[in-house]
Each structure stands twice: as structure tokens, then as C-alpha cells.
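A single protein chain has been omitted from the complex, and every remaining protein chain is retained in its original position.
Naming follows writing order (A and B), and every chain is counted from residue 1.
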Amino acid sequence: MRVALFITCVNDALFPGTGRATVTLLERLGVQVDFPAGQSCCGQIQYNTGYRHETEPLLRRFARVFAPYEYVVTPSGSCAAMVRENYPRLGERAVAEGRGGELAELAAEAVPKVRELTEFLVDVLGVTDVGAYFPHSVAYHPTCHSLRVLRVGDRPLRLLRAVEGLELRELAGAQECCGFGGTFAVKNAAVSSAMGADKVADAVATGAEVLCAADNSCLTHIGGTIARTGRGPRVMHLAEILARTEADAPSRTAEGFRR
Amino acid sequence: MSRTDLGMPAFPRAAERATRDQRLRGNLRHATHTIRAKRATAVAELDDWQRLRAAGAAVKNRTLRHLDHYLLQAEAAVTEAGGTVHWAADAAEANRIVAGLVKRTGEREVVKVKSMATQETGLNAALEAEGIRAYETDLAELIVQLGHDRPSHILVPAIHRNRGEIRDIFRREMAAWGRPAPEALGDDPAELAEAARLHLREKFLRAKVGVSGANFLVAETGTLVVLESEGNGRMCLTLPDTLISVVGIEKIVPTWRDLEVFLQLLPRSSTAERMNPYTTTWTGTTDGDGPRAFHLVLLDNGRTDALADTVGRQALRCIRCSACLNVCPVYERAGGHAYGSAYPGPIGAILTPQLRGVTDPLDASLPYASSLCGACYEVCPVAIDIPEVLVHLRERVVEGGRVTRHGARVTIKPAKGHAAERAAMRAARWTFDHPRALRAGERLASRTRRLHPSRLRVLPGPARAWSDSRDLPAVPPEPFRDWWARHRAAKGERE
């Protein structure tokens, strides 16, 4: 099984700990992970802001870089959703615009390989107990694209429930968007902030030590709001929880928000 | 669309104001959360909901792809049944037709059933200019009219008002329009509904002309269908001598049987009921029952422009249930007025820029009034992929290009104010397509991290909108790809 890690641009630059955790976790489960260096960004932010044509070279790059692999695993729900939902659309539009079927063919090759991390663990590897140990109370935020585009369902919760020592707390209004939405956070900052504040209030109400999600873009928004107000749980990517074992010293990841 | 909507500030500014209005936030949160839970329960009762949804979308697709055929069929059936059919290419023509029809009856007032189409055309103001007074009879529309206000929701136009505010409006304004509010009117909803009943009854009983919209128009039979709750619709549709219905051309369904789909989808999506209290269907005129004259005004007003867009076309499937508003986190915080049209919420954000174009700054800002969370698409009973259309319209805003406006193919320029963004997106694409440059940039950021301010509190340029309320994460000591290189080397040594 040739498995490539698609780290995503945000994780590469800002949250390498999530990438390290994903590699640690997969290797612990016996997966040979490769990281093709030619990868960069899925193009989500460009596409969602209206720059479809700027996304096309990134689709080509994605398809080319990951062509040799059977699976492409990514610790980001929204980037997986971008590939799965919008790459085929890029192809369709190009065909409709009389620009040939190249993009559609590349999309058709790339899409079936892509698995968001929890999908890969539960569906491909068939595991829910990944041997993790995390003795803390945790609330889970499902993130919109994992929930409604990928439909990962309860996979993340099944993984979390199997973590030894972890106490799962229910997050009220879990299915509501945190208000990030890429450039939405800047273009409609007031509404975005209001949504973020409500999400943080719900997270605080759980009393959990950690709020986790499988998407660092949403966590950047929630964590940024918590860091500003100084009140709320620590935010962590799901992979970083699943990677922890009893052998790990209780250390903090180096990156994230300065508190 | 209605004149009052022009010159509104772009969405972000209006929405920003709304987020600071604590009472509005409270009213909207209470109302939308109430209906959300109820809708979910009503929908869960039908285990074939997704199949009904697929059928609803397919019926509407069939209609839209053959709209000319079905309109002609409907026109023939309505005429055959004793009705008169009029066609209006835009709002002004529709309003002119309606005003002319009212004048011909010699009447100076009309009673109205809540109608999105006449809200869109600004009919009340147009009639007022002709010396004709239009009385809104839906409770929420009455609250809006008496309050000199604008609707903020498709189903419940006064959703932004709570019971206390409604009581105050009734006490203050009813006397100027007819029967005053009862002395010592309280804020119990049943009491307020009773006040509306008393106030409007005299108007219903004397009205000679009724004006309505319609939820559906059945092509094969020429039957119009109006769903409602209060009975004001039945009053307006059956008591007057003349009935004028203004109906968007996309309201057609091909067959009587098709109603079996929509009469299951609409009530549960809209008021979260198995069935709304009253549905009236009529075909032309009936001797001895209801209006003696029936006029159907078929309205385009930008719909054919939307129809010409193969991606945006799906917005015309909308059956105006407002489920998308009720689940939308942006609508919940921005309120309906910020959308600046008769159609607020997610559906408004894709419908308005198609009906009116994207040249006005407000209209050009609407496609961005969404975090693309997808909750609207999930609840839409006719499966309109609202996020897909939003992104498509964003492209139209930033890139311009060939579109249809008023039935003619034109090329529009990219909207103003996106030059810096466009440059940034191009630069990002270039960087992402040149991983070496990307890695160099990441390393530079990491190595200079000690020089970054300890907390990024105020960012320059548009990013400031982020830093007003949120911190940015610190840049890590090294990007992932550098760690990977070391990791792989170490692993290679081990193996």
C-alpha cells in the first residue's frame, strides 16, 4: 500500500506538529508513509474566493505529485473536501468552456485516492483504537466540511472514545460553523467574530481542557479567538491526541498560540 | 426590486451593525433555534425525505429546462378556465399591469396575501403612487407595514421583532389604519393574533380586490396553489370580486401529481408542520364561489437572466420555504435587512445577485455573505447547492465576463476593490506552484520568528479585520517539510 501524506500548506507552514503527529500515528499503525516534496496547496482559498482559474495549476500539480500513490491521506477535512468536491467541478467547467477534458481526467484520477485522516484510519485501516493515551477531558468540534461535504459522521468520535484516559465532553451546537470560512473571516469580520465567540462560549461551557478538531484552519479561528480573550480550552488537532501514547512525556507542542 | 433597497450599504457594514444590536441578536437566535429543532423533527418523520428531495429537484429541473413549453401550457389552461393571463418582463411592467387592473375596477384599496413576488417588485409603493392603498394581511407583514419597517425573513417577515415590540407597534399604529388595538393589549402571542383578527376583519369583508402570489402553478390544469396558516389568504383569495395573482415564471410545476412531492416538502421545511393549516387551490373562476374575475401576472424580472446561467439556474428551483435562513449562522447574526432585498439569507445571497446583477456594491457583496458551511444546502428541500452557486457568483464578481442582463448577453468588468486580492491570489498560486519558493518563504518566516511581535495584535491592510478580534498563531521553528527531511534521513539510517 503506497500512502502519501498531503500535509496541506497551512499545516506545513504553521502547524508542523500536526504533520509530525500524523506521521507518528500512521507509522505506529504500520503504514509506510511518504511525503512527496512537490506538493503544495489544494487551492481551496483561491477557489472559494472566486479565483477558479488560479486553482487549476494546483489541481494539475496535485494530480501529478500524487499519481504514484494508492492513497493520499490528509489531516484536513476542508482540503480533502476541496479535492473531492471541487476538483471534479473544475474539470466539468473546463469541459463546458470548451477547454478540453484534461482537468476532468486529472480530477478523476486524484479524487478516489484522497482520504481525510479519520476516514483512512476507520475505513482503510479498519481501526478505531489506535493505542493512544491522553488523560484529559476533550470536546470535539466536527468542522463543516468534514461534517457536510465529506460526511465523516462519527468516525472521529469513535476514535476519540477509544483513547485511553480521555474523557469526551459533548459540545453544544457542535454542528454550527465556527465562523472561519477562509476569506469570510476577513471580508465579514464582524459576523465571523460573532460566530467564533459563540463557538468559544459553547466550548468553555463544556469545561473540557482541550477542544479538538480534524482541521487546523477552523482551530486557527477558534484558537485565535480564545488567545485574544484569554478564556477557553486549549485547541489541538485530533491527530496530536491520537499520536500520544503512555510513553510520551507530557509535553506541549511547540507551535500554536502564545498564551 | 423595491426602491427602498437601493443605496443600502454593502453586506459587511450592515451586518456589522446588526451584530452589535443585542436585542436583534436575541430575537433572531430565539426564533431560528426554535424552528430548527422543529423542522428536524418534522422531516425525520418521513423516512423517504431524501427521495422526495431528489424528486422535488428533478421536477423543477424538468420545468426549468422546458419553461417556455410549460408557461404556454399554463397560459392556455388558465385562459380556458376563465382567467386572464398577463406577462411582465420586469417589476415596472408588473406593477403597471396590476395598477391598471385595480383602477379598472374603480376601487382604491386592495387586500394582499403575503407574496414574495410583489415584495420584490415593490408593488405597494407603486400602487400608493397611483392612489391605491394596499393592506397587508399576513400577521408578520401587518407588523412590518404598521411599523414602517422592512421584511427580514421570507416566511416570517417580522422575525426581527419580539412580542413586546409587536405589542407596542399595534398599540401605536393600528388606529391610523383602521380599528385600533384593544385597550390594555398585552404581549401574549394569542392576544396579539386576536388584535390582528379584529383589526383586519372589516377590511376583508369590504374588499373588492385581492392581490396574491402563488406557491405553485400547475401547467397541465392551470391551477394556482397558495399555502398559508392564518386564513388571511383564504379571505383574500375568496371574498373579493377580483383576484390578481403575481407569480414568478419559475413557480410552475408540470402536473397535478407533482404537488404530491411539494405538498410534503414545503410545509415541513417551512413552518415545520406536517401540513400548514390552509391550502387553497383554484383554477380560473368558479360560478357562485369566489372572485368573478381572475388575473394571472407572470413575472420575469431577472429570472430569465438566472436561467441563462447553467450553474446559477438551480436557484430558480427555490420554493421559498426559508429553511436555509433558519439554519444559517450568518443570517442568525446579520439579520435579514443586511441582505438588502426581499430575499434574505443564503437563498437571497444567490438569488439577488442573479436577479439584479452584481454591479451595485451591495449586490456584489452578497456572494461573500457566507462561510460556506453548507448547512443551507443540507436542509434545502429542492437540493439547491447554495455554496456552489455562491462560489460561482464570487467568480463573476472578481473576474467579470459574459453574463445575461435583461435578456441580452453582455460582458461585465470585474468588480472594483478586488485588485489587491487578485494580485495576492495570483502570487499565492505562483508560490504554491513553485515549492522551492514556498519552502524558502516558510524557512524565512521560521528563522525570523524571534523578530515577530510576541502577539500579533494589529495586522496591516485587510488582515486587520482578522486581528481586531483574533490572534494569529506563532510561526513554528521549522516548517513540516524540514522536519520530514530529517525524519526520513534518520529513518533511512535506522533501516
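Here is the rule we go by: contacts are C-beta pairs under 8 Å (C-beta built on N, C-alpha and C of every residue); 3 or more make two chains touch, one makes a residue touch a chain.
The rule is simple: contacts and distances are computed from a predicted model.
Considering only "Carbohydrate ABC transporter permease", "LUD domain-containing protein", "Hydrogenase 4 subunit F" or "UGSC-like domain-containing protein", the record for the omitted chain gives "LUD domain-containing protein", by its UniProt protein name. Here is the thing to keep in mind: the chain we left out touches B in the whole complex.
Residue-wise, the contact with the chain that is not shown comes from B:192, picked out of B:110, B:192, B:211 or B:391.
Within the set B:125, B:275 or B:490, the residue that contacts the chain not displayed is B:275.
Checked against the hidden chain, the listed residues B:27, B:212 or B:269 yield one contact partner: B:27.
The chain not shown here touches subunit B at positions 27, 30-32, 34-35, 45-48, 51-52, 54-55, 58-59, 61-62, 65-72, 81, 86-89, 93, 97, 137-140, 143, 155-156, 158-159, 162-163, 166, 189-190, 192-194, 196-197, 200-201, 204-206, 218, 221, 223, 229-232, 234-235, 238-239, 249, 254, 256-257, 259-261, 263-264, 267, 271, 273-283, 286, 288-290, 298, 300, 304-305, 307-308, 310, 326, 404, 407.
Throughout what follows, only the chains that are shown with their structure count from here on.
Rounded to whole angstrom units, the spacing between the C-alpha centres of subunit A and subunit B is 32.
On subunit A, the positions that touch subunit B within their shared complex are 7, 9, 11-17, 19-20, 23, 35, 37-41, 43, 45-55, 57-58, 61, 89, 96, 144-145, 147-149, 175-177, 179-197, 220-221, 223-225, 227-228, 254-258. Chain contact summary for the complex, subunit B toward subunit A: residues 11-12, 15-16, 19-20, 25, 310, 329-330, 333-334, 367-375, 377-378, 388, 391, 393-399, 421-422, 425-426, 428-429, 431-433, 435, 438, 442, 445, 454-455, 462-463, 465-466, 468-481, 483-484, 487-488.
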